[in-house]
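Please find one structure pasted underneath; my questions will follow.
A protein chain is absent from this complex, but the other protein chains hold their places.
Right after this comes chain A.
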Amino acid sequence: MSDINMEKFAVPEFVPERYVKELAKSCVGGEELAQQKEKIQSLAEETASALKKNVYENYMQFIETATEISHLETEMYKLSHLLSDQRMVLTTLSQASVLGNENTLSRESLDNHDLEAERLEEERKNKLNSISEKVESCMNLLDVPDRHLLHEGDLLEIDAEENTALQRMHVYLFNDCLMLTSWISNRRGPMRYKFQTSYPISTLAVVNVRDLGTVKQAFKVLAFPDTRVFQCNSLTIKKDWLDKFDVAKNMHIEKENLKQKKKDSQDKIKHESLESPSLSVEELLSPQIAPLPDWLADVTEELDVFIVERHFQKTYDLMIKAQRTLSTEEFVTHPQRTEILKKIEQKQKVLTEILLKELDVTHNWSPRGGLRSSRHPVLILNKFNMTSQACELFLDICNHTVKAHVKAVQLEGSIYSYVKQVGEVFFCSLSDALTEFISLFPNNKLSAFVVWASMQLRILMSQIIKQVFTPQCALDSILECVQSLREQCTLFCEFGLDLRFQMNSCLRSPIIKALREYKEKIVDSMKTKVSEDKWTPVNMHTKAGVNKFLSQMENLGLILVRYVINETWVDLSSSTIWFAQSVITVQNVGLEIVTKDMMDVVDECICAIFSSRLKFSTGNDTTYAHKNFKFILETVMTHMIKKYKDKVGYDNVKLLDLAVEYGVHIAPPKKSNITYTSNEYL
């Protein structure tokens, strides 16, 4: 007989047809076949249920993994964005270094002047040689000792008079001249150009063409007697060209001035030739004024770089340093002072904008970084006197973190464990926010935090109330939840912020509502319970049942051992037991859950329940019913009055009145005397 087991189905070459054929062959008679079919069916069911189970087991994990993956994805996206930003910075820097050669050279020359200079010289020569190769009948580029390339690019030449396109050009700008070359078309392989002409920088004047009819993005080169107009592909390219022309012009002026100086004084020659590369353009333009230090002259560029690289702290430091230095006596009269200060101010604006954006939760913000990640921007904004904005945005971030944390708590198991967890998470993130807030902001902003925190609490409470205070939720589980919330709130007071009042004020109306609803429920069901009561003792069936009942009642404060008869019987009717349990629960829970200002609600509920029960009893006159009535009056009511006083410190006047009305004598005079002579009354 073929045995049915999983392995057979699991093999990869399993063919259902063959399997069925074999099975049919080996089976004798229809009965056996039916048996086999049943077996296979049960096997299928088993696997199906196992599969289901597996799916359920892993379901949560699936979801978690999915959210994690989506988080990671956003993170990666952000990262790649950052990386591409930085790549841009690096490329611009490397381009800038081509023209910044002089500066780098001068800085490093102090350390290893020879090596560095040699390397640069080599590079320069290579570059010029490669240009010479590309350009047919090129002029000798290497004949001028320190010629180097500043900029090159394709431009379209425009007829200066007719505004029509003339030819495509490839233009090289060197530090000392401009070389124009035309394209050689119909050629394969690398692009080659034909030399046209070159103008020395000193004879050039560049004009930004603002308006030339239909020709856009053009600039003009005036090189007497020629006037040449070039069109660029984009505004940035044009700006680039104009900037580079400026650089070339400034370098040229610098050189001219140097020559002038050399002529002026022979002694200075040696001195200056040593230092010449490090002289900045500004110095030479205004030689009579104390020169700005290099870092100060370049401060705006440096700030730009820092901002792009997101070194916000460094940006701020540099700004302050520059501003301070500029306000010292040495520079107070410097002609460039106001200009630089103005630029720094602009940069400051840019920086604050970026920082504000950084803090803005609506703008691509992820909770993963935590509050700490916002520390730097906030601190810098504080220094710029933008505390209020920073504070607002910071609290917004806190908002989101709190929300995210609370959201992460899942509703599983009892409502109590959920509320407890939510409360813990909420107050923890609140305390995190508070400690961070205190460290970041000055004390006068603390009120903002208090307002924010109480608002958060209100939001949280409204959510919790919706979930906890439902008709399905038993009164004692509501009590548990409220108690755990209060406990955590009290713990939170240690951080110096007491939110208990706000919490209680949020809880007030739902608690009152819940108590009243509970009362209504009891009063409503009282009628049926009492009228359907058979007025006989209740059988608990087993000894264990009796013990359980006794301990339950003991928990409520009633010791009923003397009511046990015949081992398993309790000498009270079912409605009486139910009533005693309900009314004592109302009092116990009520006294715990309310705050002082709601005591009257508890009183009212207890009294209402009692009086409605007592009214029912007047109609019943069987002896057993009467006995139960007596139990309620003498045992339950007395117990409750006593318990109430123990708990609160004074009597439940309404219940006492009720007791007197029904002729119950309670209140041991001694105790009441003590209460009246106690300080409370004074």
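Criterion: a contact is a pair of C-beta atoms (placed from the backbone, for glycine too) under 8 Å apart; a residue touches a chain by one contact, two chains touch by 3 or more; residues count from 1.
To be clear about the criterion, contacts and distances are computed from a predicted model.
Chemist: Name the chain not shown, per its UniProt record: "Cell cycle checkpoint control protein", "Pc12g10410 protein", "small monomeric GTPase" or "Endonuclease/exonuclease/phosphatase domain-containing protein"?
Modeler: Listed in its UniProt record, the absent chain's protein name reads "small monomeric GTPase".
Chemist: Taking the entire complex into account, which one of A:115, A:205, A:411 or A:451 touches the absent chain?
Modeler: Of the listed residues, the one touching the omitted chain is A:205.
Chemist: May I ask which residue of A:166, A:242 or A:614 touches the chain that does not appear here?
Modeler: Looking across A:166, A:242 or A:614, the contact with the absent chain belongs to A:242.
Chemist: Of the residues A:87, A:216 or A:383, which one touches the chain left out of the display?
Modeler: If we include the chain that is not displayed, A:216 is the one touching it.
Chemist: Which listed residue, A:92, A:126, A:163 or A:233, touches the chain dropped from view?
Modeler: A:163
Chemist: Under the stated touch rule, tell me which residues of chain A contact the chain that is not displayed.
Modeler: Counting over the whole complex, chain A touches the hidden chain at residues 161-164, 202-214, 216, 220, 222-225, 227, 235, 242, 246, 249, 253, 285.
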